[in-house]
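So that we are looking at the same thing, I have put the structure below in structure tokens.
The complex appears here without one of its protein chains, the remainder shown in place.
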Amino acid sequence: MSEIIMSVLVMGFIAIILAIALIISSKKFYVPENPLIEKVAALLPQANCGACGFPGCAGFAKAFVENPSPEMRCPVAPPEVLKAIGEVVGTAVGEGKPMRAVLHCNGKHSNVQKVSEYIGIRSCASAHILYTGDKACMYSCIGYGDCANVCLFGAIKIEDGIAVFDPEKCTGCGLCVKACPRHVISLVQKRISNVRVTCSSHDRGPVVRKNCKVGCIACGKCVKVCPKQAITVAPGSNLAQIDDQKCILCGKCVAECDIMHAITAEGRVVKAVEIIIKKKQQEKEEKQKAAALAAAGTGGENAAAETKEVKS
Amino acid sequence: MASELKTFSQGGIHVDDRKYSHESPIEKLPASKLLVIPTSQHIGAPAKVVVAKDQAVKIGQIIAEKAGFISANIVSPASGVVKAIEARMSPTGFKQECIVIENDMKDEYFEAVTDIAPSPEAIEKYDPASAVKQVEKAGIVGMGGAAFPTSVKLSPPPDTKIDTIILNGVECEPYLTADARIMIEDADKIAAGLALIMKIFSKNGPVKGYIGIEANKPDSIQKMSEAAAKYKDIQVVSLALKYPQGGEKQLINAITGRSVPSGKLPGSVGCVVQNVATAAAIFDAAVNNKPLIERVVTVTGLGVKTPKNLLVRFGVMFTELIDYCGGITEDAAMLICGGPMMGKALQTSEVPVTKAVSGILVLNHSEANLYEEAPCIRCGRCVDVCPMGLQPGMINKVIEAGEYEKLEELAIMDCIECGSCNYICAGHERLVQKIKIGKIKLQEILKARKEKEAREKAKAETKAAPQDKPGESK
Partner (left out) sequence: METKDKKWIVGQGSHIYFPQDTRIIMFQVILALLPACAMALYVFGMDALKVLLVGVISAVAAEALIQKYLMKTALTINDYSAALTGLLLALNLPASSPWWMICIGSLIAIGIGKLAYGGLGQNPFNPALVGRVALLIGFPALMTNWSVTGGYLAELYRKVNPETLTAATPLGFVKAYSGTNFSADLVNYFNSYKINWESLFVGTTSGSIGEISELALLLGGAYLIYKKVINWEIPVSFIGTVGLISMAAYYANPQATLLPHYHLLSGGLFLGAIFMATDMVTSPFTFKGRIIFGIGCGVLTMLIRLYGGYPEGVSFAILLMNIFVPIIDIYIKPKRFGV
């Protein structure tokens, strides 16, 4: 019994001595730090993604407290958090528009031909420096998941050979954009819907058609139909591009791109697109009916008009 | 010849050489109707196209000019008409700008060529002053596989003193036999080419010439020795069988015992290394004004029905070469441009032969490394075999952990990507692939560091000038 008491006493004594030493040293070697930094850091998302340009959330907090400027911004944090930080520091954190990442490729295995087998490290970067990839299109998403591996929010999954983004989880930090060796990911505004060209191929039309079922052949129909001039086909690029700032999500281009389906709608605009397509179909049917009636009536005269119709 | 065979000092592997096509003589493959000529067949800047569509060209006419110091001319390998200038698949595995020439089968030369036979007298008579110009005009690059522009190698910076010329007849890559066959069938021309290179460099003092050949090619050694005996100061060195003896640094070390310092070129130890086929091409270009329009390519591997050595015009498709050799077998798995250790796997055989193609290798399923990666068991064999004294296993771990800054300390830039570690790895780890990624990442880091330093320097300078910034007071 006495052994137990003895050992407890000895251990307790050592503990007290050490505790006193710790207290003294913590007082003596105290480094004054702005308490605001800790507060701000605690408010930040703690994803340490680096999208703000500082090393992690603590780095941003330190830089922001020491030298607050509205230009510094955390693209990941929701507006409430930014507001709270602003209240703590006294200067508002720059509130960028919330962004999200989207993929400009629809090279699923069912859409694009597989031309070779790849053996080696399952990493897009490795495959990209080795050759043009196992898909026929050399601009396509490789699908080995470098973006999914860097994503801190679990927003990216690889399905059927391409990256699929979860718009809810995506914070727009942009790490995947940097990680993608093929540059098929970009950041767009986080809106209720999204319209984008799901192709990045700079190949000429016939080549795209051969390689992929859903590639952009730069026919330019979408450019004509866009009411806001948001779509351009840069000369020599063989690829339509939508300016996300100008796009009003009308969905006309999606409906227009009915051969290659290289423009994809997502979210609420899908319904609008369906309506436009239905309308178009109805118009077409009506015209056909009218043409048939006319043809029955006047014969060969309207046949030329009909072929014109088909051509356009 | 020394009783004990020479070899390089550290690392290296003993690979079963599998030279299936060593006995088959070089056959000439007829030039095909359409020839595709990439403008980047060499290390350095791609050549600039100087012909237009539908323009008539003749053999030896320059169709793309060298652009920059490290670059090479591209000459037309056939007479005919330029059909197109467009991006096509090249043996690098990527699409590149190519000139497509329709061959009219007349084989007319752009400039007159002579037919002087290689002999000591011909070299004696030749004035080396214009040799480098001739080599540059003929578009000659190193024909061992790396394709470094030869004219650049022949004109080193004036402060380097070259006293040793080494011809590389090692052909340490398994399977390949092109160089061995050239040495058997064209030994005189190679020896004359070496004598010519020595003459170019001899203005700064005496120069010695060596021809390094591995001991598994006794017939090549014999023929080369006979040819070399006619010239002064040329010695054929028989080397022990060890990969990667054909690497420049390893070959210099094996023959002269000198070690090229890390990050330096062979010129720093007074050596110039040329491939044997390049030497023959240099002789032809300098003495006979013949442009570089064809090369010997080994088509081999168990995936090809009959392995052969073919003399091929540049621009002929791989498919034609393989079909000339009887086509591929049922269990063919990989198509490789070059040797099995450092060659490039291709996804299509519709690519043209270029100056850098030393072999076309079709491996079947049993030969090819088709294993998935298994964990490293730290067997340490990669460290034992590394000819550069690196630690591939450690580098692999660092890259997997993403700690790219540590790669600088591990001297990853010294890696010559010979594939020895990859070959020997018990876990079938893709070490070379990871090292390639690591090199890119490290270069990014070094670049960023340099930029940061430059920025800080600029900042310090602006700070040093005091009254520039009034806001600096706090």
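Going in written order, the chains are labelled A and B, and every chain counts its residues from 1.
In this section, contacts are C-beta pairs under 8 Å (C-beta built on N, C-alpha and C of every residue); 3 or more make two chains touch, one makes a residue touch a chain.
Everything quoted here is computed from the prediction, not taken from an experiment.
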Touching the absent chain when the full complex is considered, from A:Phe64, A:Tyr131, A:Tyr144 or A:Phe165: A:Tyr131
Sole contact to the chain not displayed, among B:Tyr126, B:Phe314 or B:Tyr423: B:Tyr423
Residue of A:Asn48, A:Ser116 or A:Asn149 in touch with the missing chain, whole complex considered: A:Ser116
Hidden partner chain, residues of chain A it touches: 114-120, 126, 130-131, 134
Residues belonging to chain B that touch the chain removed from view: 9-11, 13, 15, 93, 174, 249, 253, 259-262, 264, 319, 322-323, 327-330, 332-336, 340-350, 361, 363, 367-371, 374-380, 383-384, 386-391, 393-394, 411, 414, 419-420, 422-428, 430, 432-433, 436
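One rule holds in what follows: only the chains that are shown with their structure count from here on.
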Chain A and chain B: spacing of chain centres that average the CA atoms, whole Å: 42
Footprint of chain A on chain B - complex, ascending: 93-95, 345-348, 369-370, 372-373, 430, 433-434, 436-437, 440
Residues of chain A defined as touching chain B within the complex: 115-116, 119-121, 123, 125-126, 129-132, 134, 138
